[in-house]
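Let's look at chain A:
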Amino acid sequence: MAQYLTLEFIAMLTGFILIIIGLWGMITQKNLIKLVIGFSLFDTGLNIVIVSMAYVKNSTAPIIDKAVDVSQAASKIADPVPQALVLTSIVIGLGVTALMLAYVLRMYREKKSLDINSYTDLRW
Partner candidate 1 sequence: MIKKGLLLILLVGFVAVISGLLINFTGSNELNPLASYYAEKGPTEVGAANLVTAVVITYRGFDTLGEVTILFIAAAIVGFFLKTMNADTNRPLRLRKTSEILETASTLLVPTIFMLGAYIFVNGHLTPGGGFQGGAVIATGVMMIILARPASQFNHKLISVLESISGIGFVVMGVLGLVLASGFLNNAFLPLGKLGSLLSAGAIPIIYVFIGIKVGSELTSILDSLKENQNEI
Partner candidate 2 sequence: MSKSDLEKRTVMSPDGEPIEINPLQDYFCDARPKVHEPVLPIFEKFLNWARSESLWVLGFGTGCGAIEMRPLMTPRFDAYRFGIQWRPTPRQSSVFIISGYLSVKTLKRVIRSYEQMQNPKFVIALGSCTINGGMYWDSYNTIKRLDHYLPVDVYIAGCMPRPEAILAGFEKLKELIREGKGEGANLYAQNFDWYKANQKKIIKDWDMPDYNW
Partner candidate 3 sequence: MEFGIKQILYLLLTLFIVLNYGLILQGIMPKIAARVGRRYGIRWYQPYLDLIKNHAKRSKITHGVMYYLGPVFRLTGGIGLLLFLPVIYGSPVFGNLSFAGDLTLVLFFQFFGVLGMALGAGESGHPHSAIGVSRGLSQVTALELPLTLGVISIAMQYHTLNISDIVAAQQGGVMNWTIVTNPFAGAALMLTFLGSMGRAPFDVVMAPQEIPIGPPTEYHSGFLGVLQLNRAIFPVAKLILFMNLLYGGATSWPELFIKTFFIYLWSVFVGVAFPRFRVDQSVRWFLGVPLLFGIIAILLI
């Protein structure tokens, strides 16, 4: 159990919980905005998961400066890759969320309803 009581695990757990909450929102909330919020939560949780993955025990930010010398960089810094990935992930999430919101706006405009059950014209 002790292995789970680390900083990175708790961060990761938080991320997973956010993912679950977001998912729950996505599959139960009938309101379109809330659905988008669910997705946002999911996305945020995912980003937290990625970030917490980058952490190496007792390490610092991957920037070479006075605190971290080039020669010892490998032993002192956190993994820069997930940090790079999360940047991309955040931006993508932003793009998708913007797109979703634009859709919601447009759908509301069409039917004056934010209930997802009103948009079942296409089926079967």
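Here, a residue touches a chain if its C-beta (ideal position, glycine included) is under 8 Å from a C-beta of that chain, and two chains touch if they have at least 3 such contacts; residues count from 1.
On how the list was made: all candidates are chains of the complex that A comes from, given by their letters.
What you see is a predicted model, and the numbers here were worked out from it, not measured in a lab.
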Note to self: My understanding is that every option belongs to the complex but just one is in contact with chain A. Which one, out of 1, 2 or 3?
What the structure shows: 1
Next item on the list: Write out the stretch or stretches of chain A touching candidate 1 in their complex.
Entry: 3, 6, 8-9, 12-13, 16, 19-20, 23-24, 27-28, 53, 55-57, 61-65, 70, 73-75, 77, 79-81, 83-85, 87-88, 90-92, 94-96, 98-99, 101-103, 105-106, 108-109
